[in-house]
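Every protein chain except one is present and positioned as in the full complex.
Take a look at chain A:
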Amino acid sequence: MDLAALKTQLKNFVQSMFEEGVLDNQFSQIQALQDSTNPNFVEEVITLFCNDAERIVNEINRNLGYQNVDFSNLDSYVHQLKGSSSSIGANRLKLACANLRQASDERNKEGCLQALQLITCEYCLLRRKFQALLHLERSIVELETNQK
């Protein structure tokens, strides 16, 4: 596939993520931060985010597995995940975190489990999309370097 088509495909893909609400404007700010001095910025941020998010989701899972759930601990994890999601522009994930936050405030274990399920769902979706996006980006970079 040629470069222009790939770029269009990438643009459309990102646009579709915007439209679905998976990503919001913050992500485009991050894209804007990538330039010649910082060529892999987006990839780096995404990778960092995914690692971080997975870690946190596992922690939360473990926490909720206990008989007596430590809600304040849970709260701080959720806060972290929410913060990361905001920074990267993962809109739906951020909203899902708000759900979990609320359930945690209410000390509602059932609600927390449900919210966690939603978060896991959203995160998986996001990760899949991010992987596709990164794949496209790498292909573009490859083509560009080949052309040079």
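Here are a few things to note about the model shown:
Definition applied: a contact is a pair of C-beta atoms (placed from the backbone, for glycine too) under 8 Å apart; a residue touches a chain by one contact, two chains touch by 3 or more; residues count from 1.
Here is the rule we use: contacts and distances are computed from a predicted model.
Missing chain, UniProt protein name, picked from "histidine kinase", "VPS33B late endosome and lysosome associated", "Small ribosomal subunit protein bS6m" or "ER membrane protein complex subunit 1": "histidine kinase".
Touch with the chain that is not drawn comes from one residue among A:16, A:58 or A:76, which is A:76.
Within the set A:8, A:28 or A:131, the residue that contacts the chain not displayed is A:28. Residue A:87 is the one among A:63, A:87, A:102 or A:139 that touches the chain not shown. Within chain A, the residues in touch with the undisplayed chain are 25-26, 28-30, 32-33, 35, 37-38, 41, 44-45, 48-49, 52, 76, 79-80, 82-84, 86-89.
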